[in-house]
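What follows is a single structure, and I will ask about it in a moment.
All protein chains but one are shown in place.
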Amino acid sequence: MIPYLGRRVMQSLLILLGVSLITFALLYLLPADPVRQIAGRSATPQTVENIRRQLGLDQPFVVQYWHYLMSLLSGDLGRSYIQRSEVTELIVSRLPASLLLMVGAILCELLIGLTMGLIAAVKRGTTTDQTLMVASFVGVSAPQFVVGLLLLYVFAVRLGWFPIGGYGTWRHLVLPSLTMGILGAGWYARMMRSSMIDVLRQDYVRTARAKGLARGAILFRHALPNAILPVVAMIGIDIGIFMGGIVVVESVFGWPGIGQLAWQAIQRVDIPIIMGVTLVSAFAIVLGNLLADIVAPFIDPRIKLR
Amino acid sequence: EDAVDPNAKQGGAITVTYKDDVATLDPAIGYDWQNWSMIKSLFDGLMDYEPGTTNLKPDLAESYEIAPDGKTFTFKLRHGVKFHNGREMTADDVKYTIDRVTNPKTQSPGAGFFGSIKGYDDVAAGKTEGLSGITVVDPYTVKFELTRPDATFLHVMAINFSHVVPKEEVEKYGADFGKHPVGTGAFKLAEWTLGQRIVFERNPDYWHKGLPHLDKITFEIGQEPIVALLRLQKGEIDIPGDGIPPAKFQEVMADPEQKARVVVGGQLHTGYVTMNTTMAPFDNVKVRQAVNMAINKDRIVQLINNRAVPANQPLPPSMPGYDKAFKGYPHDVAKAKALLAEAGHPDGFETQLFAMNTDPNPRIAQAIQQDLAAVGIKASIQSLAQANVIAAGGDKAGAPMIWSGGMAWIADFPDPSNFYGPILGCAGAVPGGWNWSWYCNKDLDAKAAEADSVVDPAKAGERDKMWSAIYDKIMADAPWAPVFNEQRFTMKSARMGGADNLYVDPVHIPINYDNVYVNDVQ
Amino acid sequence: MTSPIAPDLSATGRLPARPRAGVWRQLLKRRLAVLGLVIVAIVLAGAILAPWLTGYDPNEQMFDGLTLEGAPLPPDAKFWLGTDLLGRDLLTRILYGARTSLIIGIVANGVALLIGTLVGVTAGYFRGWIGSVLMRFTDLMMAFPALLLAICLAAVFEPSLWIVAMVIALVNWVQTARVIYTETSSLSEREFIDAERTIGAGAPRILFRHILPHLLPTIIVWGTLGISTTVLLEATLSYLGIGVQPPTASWGNIIFENQTYFQAAPWLVFFPGAAILALALAFNLIGDALRDILDPTQRGRA
């Protein structure tokens, strides 16, 4: 376990290094000048040059990246060009909200998706099954912005069950999590269905029935843990997909997470923030995959960490 | 001191929402429309404008004196003005403030505004620190010496970059001063939760007695405009800072109750299409004129739900120097075609139209595209992120045509010169500049300099005329096709009080925080 | 389980060629698959025949297409699906938009699938250093925010439909590669692959004739799910100004341009949304059927 972790952590660090290098290079190649964004409309060319020099953006790429890497090692993500705050501070202040949303969303999608998949698998071939599978497709195909606004309109404005956007209590969390979750639920429902159908065919399910176990015990104790393994592996991938959706959902619900931060930074070419958020999200993805791999042996003892 | 609104009630709190983060509240750095007016409430400058108007008035300065040659400005400071930290503001602070803004280390985007002060060049080049042109005569008198007469100097003393900051606080917080702003303004910062909320509370020691009216302003950040409007309709907030979203505009205007809470006003804004005068075929004035005639401005205004008025010249109507008599180019397809034929393009030509990618700009670009197609010009649209459009515009061979919307000119200060220098003058026609039509007319540059040396406030009318002439001449060369001047539609909650012009204040967007009040207190 | 035994060979005494062309016929025997085929056919026909199907130009901003206040018109006899915010006929735009969306949903998604499969299969079958390098690269790409990559790529190249399609392909292959990798590694442990090796089969043969057919179900699932995600990703890119450029219509950008109007003008979101859903569902129905048909062990099951 420990050696395995050590190896994985090392690999993860390499991946993060790679991500930082590629991102930095891409941003360097971007045909948009961050300094002109900072300087704004009335700045004189001299002002622009001054700012460029101050930020070290007149240096060659390698030097810039080296400097970035060095300060990164000392835990410094730099200072935002536009917001002028420490990137670390900006990210730290917004990360909890995003993590909360992520947890909420993953819970939602697992809850909805797995339930749908489970029911569909058990009722395989029936109308229920077909309806659920069409529903899962709707989930995958619906634009999140529209879903979010619809939920907001119906449940917050019309019915008043939840607050209209904002952050704070669990009631604020429900609608954004649901919006995020609907997309993933579609994926999980399909995966769960096929893996459950597979498992229900297995001999050990028949053994369980032969022992006279109740249906619930068979489904939840015997079938589910076996069927859920591919789903767990998917959660790692899912975090990556999540990072894409977070931008839209956070902005619809006024959720103070890093998605909005990233979005604004991209719009304004605020390179330190883009770098920071990229690294954080890469970290989350790497961590998610690592966790999925670490959890797997607990679900299926046959799997060895290697 | 101005009179205070006698109907105003004291106290109460309001909530304003914004979609984007508030960047920084450091007056030397903050330079977007959102923090612009917030900074104005936290800090004060030597000069200011009468609320709801574009009329200059002394602010921290009690009075000022302009030498006859227009090169020396002496300001007498108000006594007993205190920073939020309790210390009294003096002339040293004024000098410190301007020195700081012009110091390259500060990275202020507004440093260039102070270019006329003596010693600026040395400071900008990093040779010295501190402008030789600013002298502290006594704690309540400060003198500015300029290298040339500058009629806009009083406006410069009113823009945020010159708002006075206390040295000790700046040094205490260093680069984080923008997160811990301390000024002399009507409000002081009470709370800043990154990404969520900023709270201003009333400055009880504000030198302008009776102001501000509100005890507290809460800015909620990260709210989608549509959601903000829903919340306004439910009475949860008072001002949606990003305005009425287009998708909801008609719903609001169709409801008399809601419509009554919408204040309409002009804005120091012009939306225009630039044509790169160094690039064929736009190097031919006839082609540029043809484009001016091809665009159906009424249709475009209709597209954006009539939230603008068609424009015919660079200056917006509420700007001094606006030429009411100027008729501009009419929408005339036949004539446009004829001009194109004269220019040697009877069958039109192919070109590109750049535009920023946020609604409604792509739509407007498509409308322009269709209008151009009607005269034979096939323009393909490049709808890009703001930064990319700006980059393309600053490259001489980058963009033949740019629709300016979304990045368009909102004046820094209400003066006709502000529409010339960086965006139409030779100074801006450099790589990385903002003169996207690369129009450089040395003659006009000279005329502009001449107009700006008319410093005497008494001759303001004369100066405005000079500027009108300049812009008329520009329109003859037609580097731009002005399209419309955006109107402001500010919506407020029913409890908000104060004159309407406070809600469409030309220099405070969305509203003038210092002077508005709420009706439901006491 | 048993299916009717192959044809009679008494006639000539020679062995007849075996019946291969069955896939189409089998597909046509399934009701749901036929429904899927019909939908795809309609979309294809709509895309190809668009100029003859409507009397409007997709980009023509009609004067009578907007109210005086500049609001779009709801569906009526003149504009069957209503008009958009520029006063253009929505039906016409959806028909023309099908061209873009089909290219994205089929070509871009297909290329992504191809890359993903290639990488996954290579890494899963060969293992060794090629495998590690490929999978580490996949991990890297997975950890990389796709949107950012898309933005940068699209900003470096000039946006055009084909660039957009390639950008989408370049960010979308990663998940497929992961899944295919896992499956290939377990497949190559199967005994019949060993059996192939003992008769001297080379890697290309094993990969193409034996491993690939077994990956088909997975490829089909990810392929069909990918249709709606890529079409929507194109829309997101348009929204960022790096998708297909206006006035070219695509289902995704129709939705994105108009999504804030979902209350004021619901038809602008509903119809293109329904189109995406129908296309994705249709491919899913066909894919499900194909999966069964191509899997001989599933023969004869309903």
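Here the chain labels run A, B and C in written order, and each chain numbers its own residues starting at 1.
The rule is short, and it goes like this: contacts are C-beta pairs under 8 Å (C-beta built on N, C-alpha and C of every residue); 3 or more make two chains touch, one makes a residue touch a chain.
In the analysis below, contacts and distances are computed from a predicted model.
Peer 1: Absent chain per UniProt: "Heme exporter protein D", "Cation:proton antiporter", "ABC transporter ATP-binding protein" or "Dihydroorotate dehydrogenase"?
Peer 2: Spelling it out: the chain absent from the display is recorded in UniProt as "ABC transporter ATP-binding protein".
Peer 1: I'd like to know which visible chains would be in contact with the absent chain if the whole complex were considered.
Peer 2: A, C
Peer 1: For the chain that's not shown, point to the residue among A:3, A:60 or A:75 touching it.
Peer 2: In the full complex, the listed residue that touches the missing chain is A:3.
Peer 1: Considering the whole complex, which of C:48, C:114 or C:201 touches the chain not shown?
Peer 2: C:201
Peer 1: Which residue numbers on subunit C touch the omitted chain?
Peer 2: Where subunit C meets the chain not shown: residues 1-3, 5-7, 9, 15, 18-19, 190-192, 194-202, 205, 209-210, 213-214, 294-297, 299-300.
Peer 1: Even though one chain is hidden, which residues of subunit A still touch it in the full complex?
Peer 2: Within subunit A, the residues touching the omitted chain are 2-3, 6-7, 202-204, 206-215, 217, 221-222, 225-226, 299-302, 306.
Keep this in mind: only the chains that are shown with their structure count from here on.
Peer 1: Using Cα averages as centroids, what's the distance between subunit A and subunit C in whole Å?
Peer 2: Computed from C-alpha means, the inter-chain centre distance equals 23 Å.
Peer 1: So how far apart, in whole Å, are subunit A and subunit B when each is placed at the average of its C-alpha atoms?
Peer 2: A distance of 38 Å separates the two centres.
Peer 1: Can you tell me which residues of subunit B touch two or more of the remaining chains?
Peer 2: Those would be 226, 385, 388.
Peer 1: Name the residues of subunit A that each touch 2 or more other chains.
Peer 2: 30-32, 149, 153, 266
Peer 1: Which residues of subunit A touch subunit C once you look at their complex with the stated criterion?
Peer 2: Against subunit C, subunit A makes touches at 11, 14-16, 18-19, 22-23, 26-27, 29-32, 125, 134, 137-138, 140-143, 145-146, 149-150, 153, 187, 190, 194, 233, 237, 240-241, 243-244, 247, 262, 266, 274, 277-278, 281-282, 285-286, 289.
Peer 1: Touching residues of subunit B toward subunit A in the complex: what are they?
Peer 2: 17, 19-21, 23-24, 26, 29, 31-32, 104-105, 107-113, 115, 124, 126, 175-176, 178-179, 193-196, 220-224, 226-227, 230-231, 234, 236, 385-388, 390-392, 394, 407, 409, 412, 418, 421-423, 427, 430, 432-434
Peer 1: Where on subunit B is subunit C touching in the complex?
Peer 2: On the subunit B side, the touching residues are 226, 245-248, 250-251, 253, 299, 302-306, 356-357, 359-360, 362-363, 365-367, 369-370, 380-385, 388.
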